[in-house]
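Heads up, one of the protein chains got dropped from this complex, but the rest are sitting where they should.
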Amino acid sequence: MAANRSGDTVAVKYEILIDGKAAALSVAVERFEYRREGCTAIERDYSAAPAGDGTWSILIDGRSYAVAILGAGEVSVNGRLFHVDVFDPRELRGRRSAADHDGPQAVTAPMPGRVIRVLAEPGQEVAAGEGLIVVEAMKMQNEMKSPRAGRVAAVRTAAGATVSAGDVLLVIE
Amino acid sequence: MAANRSGDTVAVKYEILIDGKAAALSVAVERFEYRREGCTAIERDYSAAPAGDGTWSILIDGRSYAVAILGAGEVSVNGRLFHVDVFDPRELRGRRSAADHDGPQAVTAPMPGRVIRVLAEPGQEVAAGEGLIVVEAMKMQNEMKSPRAGRVAAVRTAAGATVSAGDVLLVIE
Amino acid sequence: MFRKVLVANRGEIAVRIVRAVRESGVASVAVYSEADRASLAVLMADEAAYLGPAPASESYLCIDKIVDAAQRHGAEAIHPGYGFLSENSEFAEACEAAGIVFIGPPAAAIRQMGSKTAARKLAIAAGAPVVPGTESAIDNLTNAKETARRLGYPVLLKASAGGGGKGMRRVDREADLEAAIRDASSEALRAFQNGEVYLEKLVLEPRHIEIQILGDRDGHMIHLGERECSIQRRHQKVIEECPSPVMSEHPELRQRMGEAALRIARAANYYNAGTLEFLVDRDRTFYFLEMNTRLQVEHPVTELVTGLDLVQWQLRIAAGEGLTIRQEDVRWSGAAVECRIYAEDPDRQFLPSPGQITRLTEPAGPGVRLDSGVYEGWTVPLDYDPLLAKLAVWAPSRATAIARMKRALADYTIAGIRTNCAFFAEIMDDAEFRAGRLSTAFLDEFFARRKVHEPALETEAVAALAAALAQRKPTAAPSTAPTSQWLQTGRETLLR
Partner (left out) sequence: MFRKVLVANRGEIAVRIVRAVRESGVASVAVYSEADRASLAVLMADEAAYLGPAPASESYLCIDKIVDAAQRHGAEAIHPGYGFLSENSEFAEACEAAGIVFIGPPAAAIRQMGSKTAARKLAIAAGAPVVPGTESAIDNLTNAKETARRLGYPVLLKASAGGGGKGMRRVDREADLEAAIRDASSEALRAFQNGEVYLEKLVLEPRHIEIQILGDRDGHMIHLGERECSIQRRHQKVIEECPSPVMSEHPELRQRMGEAALRIARAANYYNAGTLEFLVDRDRTFYFLEMNTRLQVEHPVTELVTGLDLVQWQLRIAAGEGLTIRQEDVRWSGAAVECRIYAEDPDRQFLPSPGQITRLTEPAGPGVRLDSGVYEGWTVPLDYDPLLAKLAVWAPSRATAIARMKRALADYTIAGIRTNCAFFAEIMDDAEFRAGRLSTAFLDEFFARRKVHEPALETEAVAALAAALAQRKPTAAPSTAPTSQWLQTGRETLLR
């Protein structure tokens, strides 16, 4: 029904990154095809009914799936969590290459919080796994360690600063 | 705070119909005045913080009010219900006069439902309280009675019809 | 135990049964009409089967469609819940004929108890007291008038196939008898496809107290005590509790009624869960009224005080397991109270109030049990009973349970439709209710003595202030167009 309402009659194609695995999804009116690397593709008729904001009841051949979009790419299906990103092909390629380049590398805040201590200075040589910065949130301290051996190119924060998840705190080169 | 956000710095005036009683409300930034017929006016400083969609926490001199807008003019304050209409003066006058005119009078559906039986025909003379139409919803039947003695000017529905609350079913003149 | 069970019902009871099935490690199949495609039960069940259009007559009342769904999905058993087909012996037979276990009593017992007149005969034979009345359905007006005169007015018209007060009418004068029979009979016909009605003496201001029984297929049967269900509107229970205040004062009454209940149930070769309804007059004389051969809406209060899960026991018994609880093992601890949360407007003669729930905040915390069938965003259909949820509380004492219920009701916010939450909060404050002085006349008397307490002016001002603030925030409240319409209708209604 959701597919109906969106008004398209031909299949729409998506590239999916699901729990780190790549997949291709093609959605037509009340029918979809899903092919994930290393599995044989499946094709199914489905019915999707909205069940409150961000929630759907999806029925496939009488099997009932309660689906909730939890935000931040998290999707719950009958209580099981999946991390799902939906891309168009170009964006996806861009992402993947980003992972394995070895120029300067950013150390980012893993969670919103406050910077308690900065343990490294610009220009300092650091070993892989060496502590760089301590961030605290909800009474928990988390020490950011160096992803690899290198030199501290820049420190982008200071003790006492409030940071958001993903903020660049420091750059290793 | 809500008052703040709405951005006005001078008091805004409202005419209120609350549980059938008329009142005047004047709202400034974090301060309001309320005068209800038959009571001495009260003036208070307040803090209003949104607490989820349609819900507010309102504090007055340390007293805590949890307020929920239930829709259809229903407001809950710490679990107590109030029926509140907010008007501008002209609209209110219009309303009030509407109550006590004695021309043709509409008999409206008190609830969404289905018409089971129509007991009166156009032109028929009816006594006050005489049964006119039977509406059923959620397995409950409700007989619409004539608000006064008169003649059935028009029947605006038929057995089997689905009606919404407030639909005019029949007119007495 | 079964591998898969189909739940042939909707709303809160379908959810409650799906939960019990899941907790028993069994797969569940929900059924749905067009109006219930995205119901909470469908969301929670492992599988779901479409029955038909919204009207129950084309969906939840269709024996063939439900049996067919069970077979398509490979369900070994069907739980009927309450209402709909739960007391339909043809349905029980159709299940067995299709090789599917009907989770309930034998069809013969359903049939026998289904006819109130047959049930009366059985009870009399079993030596249980019954309300004076006719043994058979009304065939013509003359006989009816004669019987009514013999019993003495006021009399009560009841549907032979009835339940839940449908097809029931109080008649105070002979003049009203004919019209009452016509209305009761047509209402019964619509509700049960059976227009038969009969006459009973009206016991004045009785308590309505019922006894829960549970028995296995090997003939071992126990009672789980009473539920006080005196607070009713239109013969529909709205508040139930266990223990009954009268039992707390007179413990021996529980045992006497329990034994009478077991006598009747045994006479019907009954098994699985069932409830025997009694009227108890001011002298604590009790009369058998009827037996409900199914799970009751109000079963949670019994579960809360006994610690037993009735639905899980229904599953085990239907699967052939023995009832391992002896009568002397049953303990009643503390006090439980339940309020039936309806989509209705108590300020306007309990008119139904279907529609979309725009926001939902549910009560929780110590001693609170909520069995609900709705969620935020759900549209309550106008095609079915207005029961949204059952709010039950447990506490060591009745007084604390009442305080807890008041607290829970205040924590319950259902926006977009009208409900009776605030009305229940008023009753929790009522001196008669708190004193446990209950009878089926309770609500009429309550409305008579009810005085709406003038709120503090500041509280009223806060309501006005919030309504004004809401107007500035369009997101907060639905358009006020319906408002005016509703209120206007409301005023007109009140003028009548």
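By written order: A, B and C. Residues from 1 in each chain.
Criterion: a contact is a pair of C-beta atoms (placed from the backbone, for glycine too) under 8 Å apart; a residue touches a chain by one contact, two chains touch by 3 or more.
Model, not experiment: these values are computed from the prediction.
Trainee: Just name the one of C:V15, C:I78, C:A144 or C:V280 that touches the chain not displayed here.
Mentor: That would be C:V15, which touches the missing chain.
Trainee: Tell me which residue among C:S372, C:T419 or C:T440 touches the hidden chain in the full complex.
Mentor: C:S372
Trainee: Among C:E303, C:D347, C:E426 or C:E460, which residue is in contact with the omitted chain in the full complex?
Mentor: Candidates C:E303, C:D347, C:E426 or C:E460; residue touching the omitted chain: C:E303.
Trainee: So which bits of subunit C touch the chain we can't see?
Mentor: 15-16, 19-20, 22-25, 44, 300, 303, 307-309, 312, 333-334, 359, 361-362, 364-372, 375-376, 395-396, 400, 403-404, 407, 411
Trainee: On subunit A, where is the contact patch with the chain that was removed from view?
Mentor: Within subunit A, the residues that touch the unshown chain are 2-3, 6, 12, 14, 16-18, 20, 23, 25, 27, 32, 34, 36, 39, 42, 44, 46, 48, 52-56, 58, 60, 63, 65, 67-86, 95, 98-99, 108-114, 129, 137-142, 145, 147, 165-166.
Trainee: Given the full complex, what residues of subunit B touch the hidden partner chain?
Mentor: 47, 49-53, 55, 57, 59, 62-64, 66
Here, only the chains that are shown with their structure count from here on.
Trainee: Most remote chain relative to subunit C, going by C-alpha centroids?
Mentor: Computed centres place A farthest from subunit C.
Trainee: Go ahead and note the Å separation of the Cα centroids belonging to subunit A and subunit B.
Mentor: Inter-chain centre distance comes to 48 Å.
Trainee: Indicate the residues of subunit A shared as contacts by at least two other chains.
Mentor: In subunit A, no residue touches two or more other chains.
Trainee: Considering subunit C alone, which of its residues make contact with at least two other chains?
Mentor: In subunit C, no residue touches at least two other chains, as defined above.
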